[in-house]
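The complex is shown incomplete by one protein chain, all other protein chains being positioned as in the whole.
We just call them A, B and C in the order they show up, numbering each chain from 1.
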Amino acid sequence: MSGHSMSGSPETPRDLAHLGHVEMLTPRIEASLAFFTDVFGMTEAGREGQSVYLRGWDDYEFASLKLTEAPLPGLAHVAFRTWSREALARRVAVLEASGHGIGWTDGDMGHGPSYRAHGPDGHVFEIYFETRKYQAPDALKPALKNQAQRFPARGMSVRRLDHLNLLCSEVEPTRDFLRDQLGMRLTEAIVLDSGIWGGAWMTATNKTYDIAFTRDHSGRRGRFHHVTYAIDSREEILRAADIALEAGVPIETGPHKHAVQQTFFLYLEEPGGNRVEVANTGARLMLDPDWEPVIWTETERKKGQAWGLKTVESFHTRGTPP
Amino acid sequence: MSGHSMSGSPETPRDLAHLGHVEMLTPRIEASLAFFTDVFGMTEAGREGQSVYLRGWDDYEFASLKLTEAPLPGLAHVAFRTWSREALARRVAVLEASGHGIGWTDGDMGHGPSYRAHGPDGHVFEIYFETRKYQAPDALKPALKNQAQRFPARGMSVRRLDHLNLLCSEVEPTRDFLRDQLGMRLTEAIVLDSGIWGGAWMTATNKTYDIAFTRDHSGRRGRFHHVTYAIDSREEILRAADIALEAGVPIETGPHKHAVQQTFFLYLEEPGGNRVEVANTGARLMLDPDWEPVIWTETERKKGQAWGLKTVESFHTRGTPP
Amino acid sequence: MSGHSMSGSPETPRDLAHLGHVEMLTPRIEASLAFFTDVFGMTEAGREGQSVYLRGWDDYEFASLKLTEAPLPGLAHVAFRTWSREALARRVAVLEASGHGIGWTDGDMGHGPSYRAHGPDGHVFEIYFETRKYQAPDALKPALKNQAQRFPARGMSVRRLDHLNLLCSEVEPTRDFLRDQLGMRLTEAIVLDSGIWGGAWMTATNKTYDIAFTRDHSGRRGRFHHVTYAIDSREEILRAADIALEAGVPIETGPHKHAVQQTFFLYLEEPGGNRVEVANTGARLMLDPDWEPVIWTETERKKGQAWGLKTVESFHTRGTPP
Partner (left out) sequence: MSGHSMSGSPETPRDLAHLGHVEMLTPRIEASLAFFTDVFGMTEAGREGQSVYLRGWDDYEFASLKLTEAPLPGLAHVAFRTWSREALARRVAVLEASGHGIGWTDGDMGHGPSYRAHGPDGHVFEIYFETRKYQAPDALKPALKNQAQRFPARGMSVRRLDHLNLLCSEVEPTRDFLRDQLGMRLTEAIVLDSGIWGGAWMTATNKTYDIAFTRDHSGRRGRFHHVTYAIDSREEILRAADIALEAGVPIETGPHKHAVQQTFFLYLEEPGGNRVEVANTGARLMLDPDWEPVIWTETERKKGQAWGLKTVESFHTRGTPP
């Protein structure tokens, strides 16, 4: 396997603009909502049916998290905004031809018509272009007009949706799907001694990853690992740990620095049972258009995280639904 | 004027990958070199003729700053790497057709053949695709293999080239050139009450700008305002101010936060007379593919910087060559 | 003048333990209260008569700020806790003998009997030993039992009262009073070319100052300059500036670093008209028991603050009452 061939060819269409939103399921909607507004410091943008729409202060779209009541926690769908209407049409054509396609939706409170497809492991992916850009009400208007919403100064004050992490029964098919169907680029990966892929990190932007997916040791399909919101500085992530401690929110691991992607992380469990992360990801960027993916071996990963913290066992086994 | 129309159309070819390097002229090469290595914390990658090639620890290419001895300080050229060979060919065709083109070079110590063109104000722009990726010597090999070079822990330890700022006798022609010839997107601008543009900020990436240019109150053409290197955190930029103070490096203004683009800045004068900046720019990203540019009025800009600091007069008048 | 002789002799009784609280007057009690709770992030501990008692999350006593409604803003009194009952008795004896004494109070909501005295410029100083240590209600109990109160994660989340700054018609008499009557040590001072003192910074602790006082250019007596609350990091003070900007709180100057004492500062105007500061002061400590005070000359002070910011004119003239 040549790492290089895993990257998108330079002339691969770059049709995805960015990760747009995530629909997360929770059996405890009120408790989850309180967590995301009071502890994460997000803002409620709207409600519809069994769902509440939430946003970070720097998310430019209407909402980045759709929280939906359901019997079990997990991921309902993940959505990417395309670069343009034409880009959307191109991706839909590819998805339809591939047999992964589910079909068009009429849109949602926060965006226009979208097209859905099943990923190889059963996760639901959505793409859309028409969106509703957030218009802050007077009480939330920012002082600087190049900002979507007033900085909340409440709880962790998360900035914006950063990335998503899935569990897959097999990593390779989802890697191929995201590369070939959606046009994403591989930046880092874990390849076990057996040759089986343990994890992959892919991007549609200059962030070093917008989505990651790792092997589900339980062998189950289509589960959710975590969603991550960005906070500006490592100092504020340490403060987020203080805030989690005070709020009684379980800290699974961190704050510490990942070896893979060098992300400074803090993993929490929200009351609905889903894993969520706050991280600062912006200092390191993926500017190189023909970046050769970094492949980590099993031996290298056994060294633990960047500064030596051992990866917690639950990280490989706990996903939602449980 | 519609701000919206200033943004690249969604289907504008996105052929530039990122700002690649800057060639800066200095009449005091030894003093400038000492500043960039000891105070900025950059690494010398090579020398050739009257030039020294320098790099930040996270620059993935061979060098991002070419420092060249010359009678007067200023900018020799600025270079962008394209997304692919095909993207380079497309841009060259456009530049040749436009009459801006100068012609091909044989390349340089750090990259392959490049094509040069004159911007409307006389600045020299270069584009290239073939590059030399940095291979750290043993003493500079990093502990984590997803990093170009060991973190230096010396002086300000700047991370990577971030952006460039030019002075223009008129802003509008350079704006049009970068949009139409090079395919960059406008994200923010200052438009004076007279309708004349005071400044523009444009990007080829998910950074909110890779280049800025402001009106030269002296009316001269083709001057250089500053080049900026990224540092990870605001805390480290405050520390950079301490380091500048200890080293006797003149601080022109800052640390403070710009209202435009919200960059946390520190402006210094390197010994050759050029203005240089350290800033942290990664927390705020430009993810929106159809972002409507933010237009600042003259009245708004008179409020000063984000937290009220007045813009120093020299910022509008001092450029290189002086 | 020998700077050295200005320091307390090594065997000077060290009877003051620390700055305990400040009673601040405001003509707009509701607006001031909203500022201190929502923007500063303080907690209301109690109310009595025209006063509200406020505290930072790490203040170990019941309250550190008594906010009292009055026709004009300003300082009602400043209080220091003594090291012991015996220390209190020793200081009271000295104050009574000196003729500065006012007399005993019956105590207040937050502390036991106290003794008050007029400083030479008319400010009211109070000393006490018996205090009420804060007992957090269940909703505010911290996760770690070596902390007074839960971290609020609201607004600036100020930590604790740090220091006080007075305006004096003459600096020297207050310096002598604090040294000779209260046993404080001088750490830094400004002495003008005329020999007149421009300001003095004195401490009763290992902090480099607990009180400062500067010359009132208006020539008035007994005015108040500002009170300062501590925040842990410079990063969080930058964030405090963002929060002030969003809340419409006037920023007088900063964030920047003082040359004197090297404090990283941000000066604000609370709605009642008083100047307040947030600063981080803990990194630099005064450990030396026979520290020779640092005397700054008029020329040195004209250089501005540490990184070159000019001291704003209002800093020398604005005080409360106005």
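What we mean here is this: a residue touches a chain if its C-beta (ideal position, glycine included) is under 8 Å from a C-beta of that chain, and two chains touch if they have at least 3 such contacts.
Fair warning: this is a prediction, and the values are worked out from it, not measured in the lab.
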| item | value |
| --- | --- |
| Sole residue of A:A76, A:I102 or A:L245 that reaches the chain not shown, by the stated touch rule | A:L245 |
| Residue among B:K133, B:R150 or B:R221 touching the omitted chain | B:R150 |
| Which residue of C:L25, C:A117, C:V227 or C:A259 touches the chain not shown here | C:A259 |
| Option from B:I243, B:V260 or B:V276 whose C-beta touches the chain left out | B:I243 |
| Residue touching the undisplayed chain, where the options are C:T37, C:Q147, C:S218 or C:T311 | C:Q147 |
| Where the unshown chain meets subunit A, residue by residue | 233-235, 238, 241-242, 244-245, 251, 253-257, 264, 306-309 |
| Contacts of subunit C with the absent chain, listed as residue ranges | 10-11, 14, 17-18, 58, 60, 81-87, 133, 144-147, 159-160, 188, 205-207, 230, 232-235, 259-262, 280, 282-285, 287-291, 294, 296, 300, 306 |
| Those residues of subunit B which, in the complete complex, touch the missing chain | 41, 142-144, 150-151, 153-156, 233, 235-236, 239, 242-243, 245-246, 248 |
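To be clear about the criterion, only the chains that are shown with their structure count from here on.
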| item | value |
| --- | --- |
| Computed distance of Cα centres, subunit C from subunit B, in Å | 44 |
| Approximate Å spacing (C-alpha centroids) for the pair subunit A, subunit B | 31 |
| For subunit B, residues that touch 2 or more chains besides their own | 233-235, 306 |
